[in-house]
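The complex appears here without one of its protein chains, the remainder shown in place.
Think of it as A and B in the order they're written, each chain with its own count starting at 1.
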Amino acid sequence: MNSAAIFPARSGLVARAVDWMIRHPAMFTFLMVLPISLWLGIVYIGSLIALLMQSFFSIDEFSGVIVKEFTLGTYAELLRPANFDIILRTILMAALVTLASAVIAFPIAYYAARYAKGKWKALFYIGIMLPLWSSYLVKVYAWKLVLAKEGILTWIFEKLHLSWLLDGILSLPVIGGNSLSVSYLGTFIVFIYIWLPYMIIPVQAALERVPGAMLEAASDLGATPRQSFRMVLFPLALPGIIAGSIFTFSLTLGDYIIPQIIGSGRLFIGQAVYVQQGTAGNIPLAAAFTVVPIVIMGVYLWGARKMGAFDAL
Amino acid sequence: MTEAVSFRGVSRYFGHVRAVDGVDLDICDGEFFAMLGPSGSGKTTCLRLIAGFEQPTSGEIKIYGEEASGVPPYRRNVNTVFQSYALFPHMNVRDNVAFGLRVKGVSKPERHKAAEEALALVELAGFGDRRAGELSGGQRQRVALARALVNRPRVLLLDEPLGALDLKLREQMQHELRQLQRSLGLTFVFVTHDQKEALSMADRVAVFADGRMQQVGTPEEIYSRPASRFVADFVGSSNVIPADFAGAGPAGRWASLRPEDIHLDPRGRDAVVTSRAYHGRVIKLGLSLGCHKLTALLPATASVPETGETIRVSWDAGRAHVMGPEA
Partner (left out) sequence: MHSEKRAPLALKLAAAGGLVFLLAPIALIFVYAFTTEEKSFRWPPPGLTTKWLGVTLGRADVWEALGLSLKVAAISTSIALVLGTMTAAAVARSRFFGRETISLLVILPIALPGIITGISLRSAFSLLEIPFSTWTIVLGHATFCIVVVYNNAVARFRRTSGALIDAAMDLGADGLQTFRLVILPNIGTALLAGGMLAFALSFDEVIVTTFTAGNQSTLPIWMLEELIRPRQRPVTNVVAMAVVLVTVIPILAAYWLTKEGEHTDGAEK
């Protein structure tokens, strides 16, 4: 009982440094966030700002040299029909992909959340997780196999004696093409496939939170199944759908690999950025193009937040 | 006697909030000392200052005469029983109890032996292999106590250790803690917001409000001679009335008058009975004397006045305790 009330300080540089930090918690916090602040705050944000600044420069059309003077001319170039088409095409694609993903995801999420049990539950888990975690490029590659002119889809249509239907679809203007792998329709299908798990997971999570008693209450109060879906289930799943749409919309806006491998050859925003900064060497225009998805997603996130989608993430 | 803990002008500010404001305090060796106050009164911050989790903004703290300001918690021979118990979830009970010896480099067989002894002391012998999650609230509390005591600290700090227990267990633990403190002869510093607990267990009590120490003294002193209106209100069911109304002092000062000192008196003042409740052999009456509200405890005799009835009461002015001028 006669031991000291205060133990002597431990020797050694590290022990003394730790002692000192514990006495100065603010300094400790500062040292903990210093590396990340330097990395993300200076290197990353610095790069982003440098890029955005370049969107206010322009390129000399004859020499290809970047003119470092403030101009809005590069943004004006975005409004040229050739460039503006790219923007519209990308937004339209992102919107359609989002809509279709929601429609396809809902029954899967609904079944997985409310009916699947035991083995089926396992199958649904793997069915959602496997495509989510598989390599992005492998998935794109798999679809190249599926959609190829000599591939399995053509074969299936042939065996079902529905080749006329496939040919009919492919001969449609705009969305059709020589084969599905070189058409907008192909791009659309692959986009849906790749981003579908990002829609299923939040919708399933939202549906799992709906108590079963609530649907029983609805039917008890005289709602037909259709009415209880429309008036109870759908509104409760909506935040999940909006949360999922953030992913499908944003990921489609920024992607440049899928339309490059499976598509008609007409550019999307991501490809335009890639081409402008690479082969064309027009960094200012590439930078201006990147501002478009940033602005669109900013507005989208602001709207989604208002609808309570962040609670469903 | 040496002071186990002494505070001299100790303040701890969090930004503009004065959690502890100019406290002078001496805790004696071997004493069971309670810090009593409502939440946010600064009592827990005082405890954390002794443990070393907080450092004073100004003033000095000594533990057994040694300067403690700036010394981190792990260099203080002081241990804490936390309100949430804070048992390590990834260790079993034995490793929890032996933790303090482990970090001091005590060998495994030795620290396991000490842990078993400490567990026996809190009547949990044989519980060493259990996980903290498998224990009841009362058992966790005992483990937390054993984990602190095994280090043989000079001062043991207890942060509302009984708050999470149900009433029956709580009374039992109050008794056991008191026994343990006596038999070990350790200095216990106990933080609570429950005035009954503080008054019944402690040798001395310090009452806190708004970061200041309002009064320190034996439970008897605190109860019968509260130093301020706040202490009288918080500690007891004393009536706090103007000193001149009590007939005990000058206008502008306050006096406390214990409910049992008010009695029926046909020559006394008119009082309207506003409420009444039986408490065994006594009856508790709410009285209204003009604009003053008082509580009186009367023997539950046959003639108990009804609510709404006017009765006559009086008290001995000498029984009223006049408090110091308001700070």
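Following the convention adopted for this analysis, a residue touches a chain if its C-beta (ideal position, glycine included) is under 8 Å from a C-beta of that chain, and two chains touch if they have at least 3 such contacts.
Note that the structure is a prediction, hence the values are computed from the model and not measured.
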Option touching the unshown chain, where B:P73, B:G163 or B:G268 are the choices: B:P73
From A:A4, A:A50, A:A76 or A:V174, residue that would touch the chain that is not displayed: A:A50
Interface with the unshown chain - residue positions in chain A: 7, 10, 14-15, 18-19, 21-22, 25-26, 29-30, 32-33, 35-37, 39-41, 43-48, 50-51, 54, 104-105, 107-108, 110-112, 114-115, 117, 122-131, 133-146, 148, 150-152, 154-155, 193, 196-197, 212, 225, 250-251, 253-257, 260-261, 270, 273-274, 277, 283, 286-287, 290, 293-294, 297
Interface residues of chain B (partner: the chain not displayed): 51-53, 72-74, 78-80, 82-84, 86-90, 99-100, 102-104, 147-148, 151
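In the analysis below, only the chains that are shown with their structure count from here on.
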Centre-to-centre distance between chain B and chain A (centres being mean Cα positions), rounded to whole Å: 57
Partner chain A, residues of chain B touching it in the complex: 55, 63-68, 70-72, 74-78, 152, 154-155, 185
Partner chain B, residues of chain A touching it in the complex: 1, 3-9, 19, 22-23
